[in-house]
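With one protein chain held back, the other chains of the complex are shown just where they sit.
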Amino acid sequence: MPKASFKARLNEIIFGTEPGAGRNFDIFLMVVILISVAALFVDSISEINQKYGEYLFAAEVLFTLLFTLEYAARIYCSPNRKAYILSFYGLVDLLATIPTYLSFFIPGAQHLLVIRIFRVLRVFRVFKLLHYMSEANVLIRSLNSSRRKISVFLISVLTVIVVFGSLMYLVEGPKNGFTSLPRSMYWAIVTVTTVGYGDISPRTPLGQFIASIAMITSYAIIAIPTGILSAELIQESQRAMSSRKCDSCQKFGHEKESNYCKHCGEKLTPPYG
Amino acid sequence: MPKASFKARLNEIIFGTEPGAGRNFDIFLMVVILISVAALFVDSISEINQKYGEYLFAAEVLFTLLFTLEYAARIYCSPNRKAYILSFYGLVDLLATIPTYLSFFIPGAQHLLVIRIFRVLRVFRVFKLLHYMSEANVLIRSLNSSRRKISVFLISVLTVIVVFGSLMYLVEGPKNGFTSLPRSMYWAIVTVTTVGYGDISPRTPLGQFIASIAMITSYAIIAIPTGILSAELIQESQRAMSSRKCDSCQKFGHEKESNYCKHCGEKLTPPYG
Amino acid sequence: MPKASFKARLNEIIFGTEPGAGRNFDIFLMVVILISVAALFVDSISEINQKYGEYLFAAEVLFTLLFTLEYAARIYCSPNRKAYILSFYGLVDLLATIPTYLSFFIPGAQHLLVIRIFRVLRVFRVFKLLHYMSEANVLIRSLNSSRRKISVFLISVLTVIVVFGSLMYLVEGPKNGFTSLPRSMYWAIVTVTTVGYGDISPRTPLGQFIASIAMITSYAIIAIPTGILSAELIQESQRAMSSRKCDSCQKFGHEKESNYCKHCGEKLTPPYG
Partner (left out) sequence: MPKASFKARLNEIIFGTEPGAGRNFDIFLMVVILISVAALFVDSISEINQKYGEYLFAAEVLFTLLFTLEYAARIYCSPNRKAYILSFYGLVDLLATIPTYLSFFIPGAQHLLVIRIFRVLRVFRVFKLLHYMSEANVLIRSLNSSRRKISVFLISVLTVIVVFGSLMYLVEGPKNGFTSLPRSMYWAIVTVTTVGYGDISPRTPLGQFIASIAMITSYAIIAIPTGILSAELIQESQRAMSSRKCDSCQKFGHEKESNYCKHCGEKLTPPYG
């Protein structure tokens, strides 16, 4: 087999998603990634680490070698190597291997090993073959076209957090757990988002009264992002629904009831034949 | 009464939902199921179990005999016995009796008895007579046609959980309760879904800062599934409306209540046939 | 003044809401109710009760006499006395006075006094004059016409609660706080509704895993009631918007774009003049 054609074939297998070798490679890779992430999870439990730490380490070295091989192959068969290396997935692929190597040389790099968990992001590459992208695009477009409304909402939420956080710092004070302004803000965020751990909670009657107002306020404003996105998604899908093309000016976006093109004024062919 | 006709009559009573014997049987069965489940609930409270355990056990034996009889009758009068036994409700009916019998023979099967709680699922069979199904179908159809958007949402949520969970494992560490990666993920899920037990909560300032970002992120993304479903349900109901055509001017978009075409004034054919 | 006309005038003042004596009486009553409820709140704090309990009791007697007088006057001037006494507000008016009298005669009736808090419901009568009713009706109509979808949702939620509650009872067991089935169901409700007190929380890894699944499930299904109500409210308001009447058959419900009545086929007058 000539070298160029081998490279093209390898590219097809590694980067391709068609049924056959390309898809099989993807599925194999996904399984390996998920096992390596599962090993990572299990290894972080200290009892298991003490008992089976050595076996898990051996497995980890194996996974890293495999991913290194894959990374090298990807670089080798990329038409534009630099573009691949600097791409999002190129960096994720690199990050999947580096921490293990570093832990050999740098003694305190134990913590760096957690970075390996971002290997899980590599699974998303495989998801490309499931054609979820168009759906994700609708969501992203909706979020994008309502980004100003969402900014207004986030600014309102931040104002609520700052106002109630500093009020509670004044009212409750350090002796009730509101030891500093940042900690009060943390309390306000925990409360406004309705998470409510209870690690810091108001103890004075006045503090509980102010907290009650904060909660009812946040209860009311949680409706805002939902309303914004609902409205946007409905419009987005109505826009998409009206994918009727004018034969004259080739433009889309005509409603079902339209008789004439709204862009050029020519008569439209009736919908549904 | 000839055997075949007796079997048909029994089938009508047991499986049927028409007013009369069929409905009465359903109501009687529902009451028995609910009482047996209530007995199960009450029996799980140790004080009550110590005092009235024997009576409750006697009642349980009675219920089990009743359900066994019913199960046998259902098998007997089914036109297709194998289909019934392997159907969802067939298995639920079997599960409603087996645990009690097993507890006689296997000493450690005490825990199996909780399986009897799934008897409550048998109540849903009775709900069939309330014609809720068409409503459930609209919901299921909406969920189904937005399943890709919901998958995209769930993948985003899982990414947020993995990213914040592993970050917190790094930042807070085992001494603050984040003893392992799975436990950190558990914390992240408790936080992102805004449940917020407070059994694990960040204690370092940096951890509280990262947790704050996780909370605000999750607060924003909770809007996504709601927006998706709202948009879908609205379209579903508009689709139902716009699928009616005028025979005269061939235009769509007539409501269920309309008798005449709103575009040309001709009489419309009645909806649904 | 003749007796009949005095009665009619009294009725106007007490039950009426027109500007003048009727509205002034309403406002005076609302203020008295709110003060009496505030006194009740304050009196329930034991430190205040110990210091000012006597004064608050004196005030309470005064309020009760006032409400008794008002109740007698309402009965006196009602055109249909029996209907008033048995109406919702008639019973609330009675409940506002009875507990205080009972506490004189029955020594252990101290707890009954809390019933007086339902005096706050009497404020709603006054709200009638604010014409909020039509808005409330839109909401109630929307909730009503989507009651089947909401039932389907509630049944799903209850199933989730029963399934996860009994699973956790099996997995965590009494030693981790899941002492009985009802208590496990309480945990499941606290979790599924995202309240998350943390008074009972899973401690075993398997329990935490199951709880995580329960949380993500509930996170997804919280979108359902919101979506249902959004869709319903939009349709409700679109229905109301199309309040265009046909001159021929006097029926409403025509869209802005309609040229012909969809009920009788006659030509409609164009919208907006």
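The first chain written gets the first letter, and so on, giving A, B and C; residue counts start at 1 in each chain.
Basically, a contact is a pair of C-beta atoms (placed from the backbone, for glycine too) under 8 Å apart; a residue touches a chain by one contact, two chains touch by 3 or more.
Quantities reported herein were computed from a predicted structural model and do not represent experimental measurements.
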Visible contact partners (per top-of-document touch definition) of the missing chain: A, B, C
Which of A:Gly20, A:Gly53 or A:Pro205 contacts the chain that the document leaves out: A:Pro205
Touch criterion as defined above, residue of C:Ser36, C:Thr100, C:Ser142 or C:Ser212 at the omitted chain: C:Ser142
Contact footprint on chain C, counting only the chain that is left out: 40-41, 44-46, 111, 114, 117-118, 120-121, 124, 127, 132, 135-136, 138-139, 142, 150, 154, 157, 182-183, 185-186, 189-190, 192-199, 222, 225-226, 228-230, 232-234, 236-237, 256-257, 270-272
Interface with the unshown chain - residue positions in chain B: 194-198, 226-227, 230
Positions on chain A contacted by the hidden chain, ascending: 148-149, 151-153, 155, 159, 162-163, 166, 169-170, 174, 179-182, 185, 191, 194-198, 201, 205, 208-209, 211-212, 215-216, 218-220, 222-224, 226-228, 230-231, 234-235, 253-255, 257-267
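The rule is simple: only the chains that are shown with their structure count from here on.
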Farthest chain (mean CA position) relative to chain A: C
Copy pair chain A, chain C: interface residue numbering same or different (half cut): same
For chain B, residues contacting two or more additional chains: 182, 185, 194-198, 222, 226, 228, 230, 234
